[in-house]
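The complex appears here without one of its protein chains, the remainder shown in place.
And now, chain A:
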Amino acid sequence: MKNIASILAVIVLVTSCSNDDNYESTPFDNPEIDFNIPANFPLLNSSFYSNKPTTFGVELGEKLFTEKRFSINNTVSCSSCHVQTSAFADHNTLAVGVEGRIGFRNTPPIQNLAFMNFYNWDGSKLQLENQSLVPIITHEEMDSSILEVIGKIENDPDYEDLFEKAFGDEDVTADRIYNSIAQYEYTLISANSKYDRIQRNEGETYSAHEAEGALIFENKCASCHSTALFTDQSFRNIGFPINPNTEEAGRARVTGDIDDYLSFRVPTLRNIEHTAPYGSFGQFPTLRAVLDYLDNGVVDSDNLDPILKNNNNRIPLTEEEKSNLIAFMTTLSDVEFLGIND
């Protein structure tokens, strides 16, 4: 009893001490989250290690991700376009921002980004922490500014609480916003599709069509849509219909290299069943339309990918092969990640 009393006394003493201490050394309990890296996934983007997801960093990032006050008129949040049931993409051909303004490209999905080395269709960003400012300031997206955003949320008690829990004090800073959103995005990992469970020998098996599709995929698709991410993260011009918007140059917009003209990052195929339409500006309403196009022949150009160039500018596919390929691609859907009942 005496012991307990003295321990209590010490605790009270310490507590009152630190209360007087103007936060300076206030310890805060915000553990790094358990980050389970799927066994066959590639290395993490090295930025991850300087911004490891924490319990409250992720919680804050998720709240910010759905924050409509990011936009000039408080109508658009990240999640307005990045919808979970569409693998954090949406079904518009081109992204739609404030006041219905139409953006430049198709909204990309947000999944497994912790393992990506390039972000956006043209790889214009190499670190997630540097990405979130772009939609905040872009006229066709949120049309705001980071100081405007900070001004709107910094006195909100919910945010004061979360910033303190995540970072040790309630200061709402630009870097904390960028970092916590990135932390949340790092946790969006899709690795529990039927395909994954089959890879892990968890007892499931492909249907006959899916198995056929898997073989065709291996022969005709996997050289680009490779690794467990289903992209080799290279930039290729595969002769898709050309965006009439003259601002579009694909990867060349970033590099200035004419050999990159209208090249785009090979997109992942995970959850592809749920991310229609397809292509950098939503050229194709269905997967079938994409496969028909590749089968019929693509737009020729000097820098057309050699795989197509050496194959008469096409990937020949029979109707049956297309059906089987699509059957295989549906095994890449992760209903748990999408938050839907299949």
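Keep this in mind: a contact is a pair of C-beta atoms (placed from the backbone, for glycine too) under 8 Å apart; a residue touches a chain by one contact, two chains touch by 3 or more; residues count from 1.
As a working rule, contacts and distances are computed from a predicted model.
Missing chain, UniProt protein name, picked from "Fe-S cluster assembly protein SufB", "ABC-type sugar transport system, periplasmic component", "Cu2+-exporting ATPase" or "Copper-binding protein MbnP-like domain-containing protein": "Copper-binding protein MbnP-like domain-containing protein". The omitted chain makes contact with just one of the residues A:33, A:198, A:211 or A:249: A:249.
Not every partner is drawn; the one left out touches chain A at residues 45-47, 49-50, 104, 123-127, 130, 133-134, 137-139, 145-147, 173-174, 246-247, 249, 252-258, 261, 302.
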